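The complex appears here without one of its protein chains, the remainder shown in place.
Here is chain A:
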Amino acid sequence: MIDSLRGAVAAEWTKLSSVRSTWWTVLAGLLVMAAGAGQLAIYVANGNTNDDPTDNAGVVTAGRVMIDAVELTQYAVLALGLLAVTAEFTSGTIRTTLQCTPSRGRVLLAKAVVAGAVTFVLGLLLGGVGALVARPVLGEWGSAPAAGTIGDIVAVATYLALVGVLAVGLGAALRSAVLTIIVLLATLMIVPLSLQEPDIAVLNRIADVFPGVAGGHFLAGDTDPYPGAVGLLLLAGWAAAALLLGRAALRRRDA
């Protein structure tokens, strides 16, 4: 079992690393992060120096700015997990993959392990780049305490890894890249934003359960409405549920 899972993981890594789109996605993520963190840092500095005292944020950590930039950057990272699955259905290689590893659960687990590991490492890189860009732009309005910044970077990497796994599971369940990205956008952003819009307590509570919002509470280290760790668990629960859904679809449907 462990032996054949190792083989499946090695195969998935070979497949992911042997297509150029993977590396373009990494590059796109880095660029979006650098641009996003730089822009958000400029906003903070401007807000503190303009004539309007209501938008003064005061001194902000580089980690905080970098975390805010993840909201956009995550979609580049999502594409990695997504394409690792949906490209197999588009090109028909899913049949080769299932010939090599007939256990549907093992195939999906291997994809989740590889996508999770790659997005975690990429997340570390993105977090580092984001903080490095944000800190000098913030100037006197910024700080970068070593322990706090490293904590933020690891948190971002963890968040992205779980969202990457979520994308793998959904991709297996939905098969189509377009459909999967729509569902991801909806669950991460559109639905919770719509729920929060009227600012009604019960709708806000519902929105808090969605993966993007839960991840946001985890990244911000919030204590309200629940501790950050609960946000992490909620997000992990979503990722696990997506994987189970994907496994059920792979088992039930003909390839």
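Rule of thumb we're sticking to: contacts are C-beta pairs under 8 Å (C-beta built on N, C-alpha and C of every residue); 3 or more make two chains touch, one makes a residue touch a chain; residues count from 1.
The rule we apply is simple: contacts and distances are computed from a predicted model.
A single chain of the complex does not appear, and UniProt lists its protein name as "ATP-binding cassette domain-containing protein", one of "Germination protein YpeB", "ATP-binding cassette domain-containing protein", "RNA polymerase sigma-70 factor (Sigma-E family)" or "ABC transporter permease". When the missing chain is restored to the complex, the residue among A:Thr25, A:Asn48, A:Thr73 or A:Thr101 that touches it is A:Thr101. The missing chain, though absent from the display, is touched by one residue of A:Ser21, A:Asn46, A:Ser176 or A:Ser194; that residue is A:Ser21. Seen from chain A, the chain kept out of the figure touches residues 3-4, 7-8, 10-12, 14-15, 18-21, 87-88, 91-93, 95-103, 254-255.
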